[in-house]
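Shown next, in structure tokens, is the structure this report addresses.
In this view, the complex is presented without one of its protein chains, the others remaining in place.
Labels run A and B following the written order; every chain starts at residue 1.
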Amino acid sequence: MTYHVSTAVFEGPLDLLLQLITRHQVDVTEVRLADIVTEYLAYLEEMRRLDLDVTSEFLLIAATLIQLKAHALLPADAEVDLDEELALMEERDRLLARLLTCVTFKDVAVVIRHRMQEANRFVPRISGIDQEIAVPPPEVVIPADAEGLARIAATVLAGPKDEPDLDHLDLDLPSVQAAIDELRVRIAEEVTTGFDSLVAHCRRPVEVAAYFLALLELARWGFVEVSQEDWMGEIEVRHTGKGVGDLGDLTSEWAAS
Amino acid sequence: MSPLAALEAILFVTEAPVPVGELAEVLEVMPDEVERLIDELNSNLEARGSGLVARATAGGWRLYSRPEAYPYLERFSSSATARRLSSAALEVLAVVAYRQPVSRSQIAEIRGVDSDSALRSLLRLGLIEEAGRLSLPGNPAVYRTTPLFLEKLGIGSLDELPPLADHVPPAEVVGALEETFRPGVAEGA
Partner (left out) sequence: MSPLAALEAILFVTEAPVPVGELAEVLEVMPDEVERLIDELNSNLEARGSGLVARATAGGWRLYSRPEAYPYLERFSSSATARRLSSAALEVLAVVAYRQPVSRSQIAEIRGVDSDSALRSLLRLGLIEEAGRLSLPGNPAVYRTTPLFLEKLGIGSLDELPPLADHVPPAEVVGALEETFRPGVAEGA
């Protein structure tokens, strides 16, 4: 489920939280909780106004955030209930663990995309056996039962429109997020390269634009350094050595497009 | 990559014969040159004792397995790999099962892609069969499932196919928690 609220596009509460963390990251070791909590709640409020489906997931995470923020505002010598304290710490640890798991899978998904793109350039033939085979094979295997076949039929008969997240390479506008994902892997591999070579495979100006935006985004996160001798010169791109595992690389306003 | 290698790759992946004019465009050479390349490809294939050959049919070119491979392909067709339906074939089978009798172009329209090779597989495997022809230009064939299909699926008749309505994905159920938490959220914001 993809949410479009104000300027943000996000996939559920963990993704929203990760995006806010990235946005409020002063540097890699400092994130402001208060800002994040305020903004997170503002998004929820707006989602409610827009009549978007604010699922229980959003609210559970909001509850934890509110408690953490309230706790941070307590004076250091304030009396606290030990049970409540422990419960809150458990909630916090659970939320952190979920954030880290979510980030880990987002990260490895980028590598899987890259691998699939590489493998995708090896194209197999799909036309099957082209000679008339006289004797039908004795034991065909249908890898589904009646229920399975019904599910497949229901999905197929619902039509191709039922798949909003399949877009066609040649027809759709290029995705900046996809360009970010791809550049991260390529720049990490090549270390130093030029913008021209990064976009050598692009066939339309709009694709080059997507890569340019992606490059700016990567520069903003400190993943790359970009320089240019003069205004007509080649744009040089250098990998700063920040790992692909860095939190800041994972989410952006271009995500989930 | 040489134009010869590119030509071979195109004639390999294509599902339908490709006219010389189209090959010339894609390879960015003159049509005469395409004909020369096809000749060269065929002598190369011959020289390396390949099991493949480029042949002109229905106004275009395409790679085929050599006729001499027939006994091997026949044996291969009963191997575990060839007997298992691909996901494309499974989809076409599902469409034929619920929309029979249905024509090739109706299937293509439903799936949004051409389904020729999947249809061929299903016919070859005996899961579907021709059920007559439409009185339209070209007299296209329509297809239906076979008794083998019922047997493989373990049902007695088409009436026993599960109704489609049961498989529309359920609407998301939002937990009662939402109501519980909503006032808290509004206050906090």
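The rule we apply is simple: a contact is a pair of C-beta atoms (placed from the backbone, for glycine too) under 8 Å apart; a residue touches a chain by one contact, two chains touch by 3 or more.
These numbers were taken from a predicted model, which means no experiment stands behind them.
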{"item": "Hidden-chain contact residue, picked from the options A:178, A:199, A:214 or A:237", "value": "A:178"}
{"item": "Residue of A:8, A:21 or A:142 in touch with the missing chain, whole complex considered", "value": "A:21"}
{"item": "Touch with the omitted chain, as defined above, among A:68, A:140, A:183 or A:199", "value": "A:68"}
{"item": "Residue among A:23, A:113, A:186 or A:238 touching the omitted chain", "value": "A:113"}
{"item": "Given A:98, A:186 or A:238, the one touching the chain that is not displayed", "value": "A:98"}
{"item": "Residues from subunit B at the interface with the omitted partner, ascending", "value": "1-2, 4-10, 12-15, 18, 22, 26-27, 44, 47-52, 63, 65-66, 68-69, 72-73, 75-76, 79-82, 84, 86-91, 113-114, 117, 121, 169, 172"}
{"item": "Subunit A residues touching the omitted chain (full complex)", "value": "1-2, 11-15, 21, 25, 28-33, 36, 55, 57, 61, 68, 71-74, 76, 78, 80, 82, 85-86, 88-89, 92, 95-96, 98-113, 115-116, 118-130, 143, 148, 151-152, 155-156, 162-171, 177-178, 181, 201, 243-247, 255-257"}
